[in-house]
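Report on the following structure.
Here the complex is missing one protein chain, while the rest keep their positions.
Chains here go by letter, A, B and C, matching the order in which they are written, and residues are numbered from 1 within each.
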Amino acid sequence: MTAAHTDRPAVTPEEPVAEPAGRRLVTRLAATPEIGVIATVIVLFIVFSAASESFAGVSNLQTMGFDLAQYGILALGVSFVILTGGIDLSLGSVVALTAVVSAWLNARAELPAPAAIAVTLLLAAAIGVLHGVFVTRLGVPPFVTTLITLVAARGAALAITKGFPIDGVSETFTDLNAYRVLLIPVPTAIFIVCCVAAWVFLERTYAGRQLYAVGGNREAARLAGIRTERRIMLAYVVSALCAGLVGVLITSRLSVGQPGVGQGWELTAIAAAVIGGISLSGGAGRVVGVAFGAILLVVINTGLVILHVSPYYQQIVLGLVLAVAVTTDRIRSRRLARARRATP
Amino acid sequence: MTAAHTDRPAVTPEEPVAEPAGRRLVTRLAATPEIGVIATVIVLFIVFSAASESFAGVSNLQTMGFDLAQYGILALGVSFVILTGGIDLSLGSVVALTAVVSAWLNARAELPAPAAIAVTLLLAAAIGVLHGVFVTRLGVPPFVTTLITLVAARGAALAITKGFPIDGVSETFTDLNAYRVLLIPVPTAIFIVCCVAAWVFLERTYAGRQLYAVGGNREAARLAGIRTERRIMLAYVVSALCAGLVGVLITSRLSVGQPGVGQGWELTAIAAAVIGGISLSGGAGRVVGVAFGAILLVVINTGLVILHVSPYYQQIVLGLVLAVAVTTDRIRSRRLARARRATP
Amino acid sequence: MTGLHKAYGTTTVLDVPELVLHGGQIVALVGENGAGKSTLTGILSGIVRPDRGTVEVGPSTLRPGDPVHAQQLGVSLVAQEFPLFGQLSVAENLLLGRPPAGLFVDRSAQRRQARALLDRLGAAIGTDRMVETLTVPQQQLIEIAKALGREPRVLVLDEPTSALGPVESAAVLTAARELAAAGAVVVFIGHRLDEVREIAERVVVLRNGRLVADLTAAEATEQRLVRAMVGAELSDLVGEPATAATDRDAFTAAGLTAPGIGPVDLTLRAGEILGVAGLMGSGRSRLLHTVMGAIPRTGGTMTLGDRSYDPGSPADAAAAGVGLVPEDRKHQALLLDDSVRWNVSLAVLPTLSHRRYFLSPGRERTFAAGAAAAAGVKCESIEQPVRGLSGGNQQKIVFGRWFAARPRLLLLDEPTRGVDVGAKAGIYQLIEQAAADGMAVLVASSELEELMQLTHRIAVMSRGRLVRTFDRDQFSKEAVMTAATTGAPR
Partner (left out) sequence: SKSGGDGAGPAAAPPADLPGSITFNDDDLGKIAAEIKTQVAGKNLADVRVAMVINNPSAFWREGEAGLDNAAKELGVKAEFQGPQGGDLTRQLSILDTLRAQKVAGYTLSAVDPAAARAPVDAAISAGIDVVAIDSPLPGTREPVLYLGTPNFEAGQQAGEAMKKLLGGKGEVAILTGSLTATNATQRIAGFQKALEGSEIKVVQTLADDADPAKALSNAQTALQANPGLGGIYAVWSYVGPAVGQAVQAAGKAGKVFVVADDAEPKTVQFVKDGVIQAMILQRPYQQGYLGVYLLTALKVLGPEATNKIIEPYVTDNDGVRTLSSGIGLVTRSNLEQFQAGLTELGVPAQ
């Protein structure tokens, strides 16, 4: 009777039967959902390096490293929320608020840098918890919840500073930005660490897999005995913490607490995540994609400057590049799908 | 056998059994999902009018009318897209682009105002079609599709003007704004017309119903013989057209084509729609809610100015007001749900 | 279980003073659609919170409405709608609910355990496949394997075999028996009375939420069960099609091919009911989807009536007069959060509108009420969201939708999946009515008896092809099964 099954075609296991290793690798690659964004990054990188020798130079790469740390960490954080099927629009404002608060604590309240940073991160976490409560307990849509914070947090940053940057941040604080670990700026290093941590959590821990489950089918997850509310709460806290971390890094980079910083970064971060393959309907997407999504945006932005594109034209060019990248990627994956269906 | 069926309790009409008309109205009201936002609007309006006699004054109401036209029309447009389960982030940028283009056509290319407006709206429609094609044919997520336009359209506006406002718009063009229909500014009147049109389409035409169906369960709609792609396409065209209309109204209001206009309005519009009860997962929500969602935002914004709230605190106050409004509304609807379950 | 009571709004859907289930026994729970079976089992497994009453499992009392606690007490449920995670692998779906063994996932162990569970059901499904790429039947198997994996003390199977072909059903029933033999309680909900009587040692009958009969297997004759369920005598189920098919060709497919199916040649005459049998994955659904234009066909020609028929989309098909009742009502047919009215009128909206574009609410309401009643839908009001309806009632709504559209060719994929005997007979009548009115009907089903009762001919599919067609006089379970299992290889 089991025999009767095993010879049934429709349900043969995934892997196509023996195939030359070479071709297999290629097909495997073509099948990786993230391949599109990765390829784009590589292509653009080559193009830009060819166009200007300084592009691939250490100091320029380091500059890109700083930007990458900012957008990348935000993208990672928001990915957690998106995986649960939610969204976090508050990132940019939380960055501004935490940037200002950390500066204020350090410069005005004269807390030593580490203490100031710790307190700031606590504040960020608290914001995350608040989001979690609104979404899980009150059932307010994530979009609305975080939109309110988008307004309120920005407002708070403004109210604290009355619009003037907070100066007088201590050396130790700004050093966070000055140092390099084997040529890698500290913020970039932090970003890399975050990537690894996120990967381990999402791919290799039960909690991580459960996060996917919650995003994939919340009711089912509940019935399967998963503590969905905790997972969702966690996602929002992670997201807010990342924003707080970026806020701290910015203040250390600017050496002042600037309330105007981070305007619209939430969209950049979400864009990076989505371009990297995180599905906005939740439950699908991987860390690699997010990382490369962020890299892509940074590479394009720097490239435009390197190529002397007039600031009046940079945005439209950026838009066109993205359009081309996305379109080609879609066409690839559709080809793939068709090919799949063709082979029965 | 047939007997076995017909003696089943046949389908009963919806009206629940007799209930005192008064109580019935109340319960009906409490059950309307939009009641929360409507109530908030009324309360705030009373508060503000009490606080300052100029608030309810004709000329201030007219000013609010202009703002309402801007945000309201956008909110209506984006609601169509959200109902299909999509999102349109390009609104603000399309507003800027169309504002600039219409001015350019009228002032530089010296087209008569009506022609300029017509061509501009055509452009807007074209953008909508483009979105539709990306989403339906290429399967690019709406978020990404419209995010690209957000960047590109803004870029185009900047590239066309080099940041310069385009001056020399003709009288007839600006008159669009100057005239009043029984004290109601033309743009506000246009908004009202749009509301009615949207209501008729969504509630009273089968195409509108199919739009809801597509948002509710796209596969089911498809298998039920609905041309899902056309409906989705329609939604994006409507959304873009609304943005174009707003762009035209703004140029006529400012009497110059300003590339900087409309920054971040997509969020305001989406917020209005969502606060008004449009579900971001698609397939649910009504025009009344959207209209009042927009009114709410305009009332708060103007109120804060009228009450001389310090500009450094306005945003944070706005945030708090929204938070309170949303929370109380959620609590109401949960109470209601519980009450429903209680009555045997 | 004692004093259980559950009401939604004004209607009491369950009122069971006492029900005791003994270990080591398979108890069948039968009843019409909407009788309260899923509600009862839902309460038992903590998904549904009763208004009154308690559930004791062994010594301890179940915390009402707490599915996690229910699982801790060893109650595990195979629900009517399978709550699976499309984006996770089969293995993860099978094991995710388990209390984590430490912080990190041991994937190889996960694979091994998953494979073991699947083999118990003889399901050769790759453990790394993403569940959303699986078919409905396969998903049902996963769901069952998941429940078995919890080594439950109480196993509830809510229509486990409704989506399965004969072979798979057999495997599931064996597994259930083994579990019972090991001392667990197995509650089995089903509408196939023969199956019920084959497996159950005790049969409990619900009607309108009340316990109306509690019989031993011996007492439970088909007659008695049906009387108890329907509360009325049923003229024994339709023996054979009332009307003979005409000789006008209504639909023909020649060399029809599509991803994974064909070439398929078949001819349907007006008024004919053609059954499509086959094992799961044999291509029945895909054939229907292809005819409906939902899967782009790669070759061959089709004619509908006397015109050539080339649907680019289901919309074209619907316009040409073809309708499809899909097998997965939840994902392929229903707007769960919308009203019965919306769902019933979905396929005929244009015809309900006046001046080409505008809906007339009055007309729609009368139409919807009529269509719902005609399909024998049980609901408080046509404004009630369909999510609240029982599985069978939901199925009837989908059927009502298409039947009201009066297409020339009606495609039915598992049309009576999860539909009770009484309603089933009703749907059969509707189908025959359709045929009598000159519609051509193509019925894909995993229930051979159903096909043998209902159809004029049965076409057997295997590996995407039509391997053989039987006329009524040739009908025999054995022959059909052999054709299905040993279908002509590619």
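Here is the rule we use: contacts are C-beta pairs under 8 Å (C-beta built on N, C-alpha and C of every residue); 3 or more make two chains touch, one makes a residue touch a chain.
The shown structure was predicted, so the numbers you read here are calculated from the model rather than taken from an experiment.
Among the chains on display, the ones the left-out chain touches in the entire complex are A, B. The chain omitted from view is touched by exactly one of B:H131, B:R253 or B:R286, namely B:R253.
Touch with the chain that is not drawn comes from one residue among A:L97, A:V256, A:I270 or A:L296, which is A:V256. The chain omitted from view is touched by exactly one of B:N60, B:T84, B:S102 or B:T149, namely B:N60. Within the complete assembly, B:L158 is the residue of B:L158, B:A198, B:A220 or B:A271 that touches the hidden chain. Considering the whole complex, the residue from A:S170, A:T205, A:N301 or A:T327 that touches the absent chain is A:N301. Residue positions on subunit B in contact with the hidden chain: 52, 54, 57, 59-60, 63, 66-67, 70, 158, 161-165, 167, 175, 178-180, 250, 253-256, 258, 260-264, 302, 305-306, 308, 310-312, in rising order. Touching residues on subunit A toward the chain that is not drawn are 52, 54, 57, 59-60, 62-64, 66-67, 70, 158, 161-165, 167, 174, 177, 250, 253-256, 258-261, 263-264, 301-302, 305-306, 308, 310-312, 314-315.
The rule is short, and it goes like this: only the chains that are shown with their structure count from here on.
When every chain is reduced to the mean of its CA atoms, the largest separation from subunit B belongs to C.
Centre-to-centre, using mean CA coordinates, subunit B is 41 Å away from subunit C. Remark: subunit A and subunit B have CA centroids separated by 30 Å (rounded to whole angstrom). Chain centres here are Cα means. That of subunit A falls 42 Å from that of subunit C. Against subunit A, the residues of subunit C that register as touching in their complex are 47, 67-68, 71, 79, 83-88, 92, 96-97, 100, 103-105, 119, 122-126, 128-129, 135, 138, 167, 170-171, 259-260, 279-283, 463-464, 485. Within the complex, the subunit A residues that touch subunit B are 89, 134, 138-141, 143-145, 147-156, 158-159, 162-163, 264, 267, 270-271, 274-275, 279-280, 312-320, 322-323, 326-327, 330-331, 334.
Those residues of subunit A whose C-beta lies close enough to touch subunit C in the complex are 1-2, 4-6, 8-15, 204-207, 209-210, 212-213, 215-217, 219-226, 283-284, 341-342, 344.
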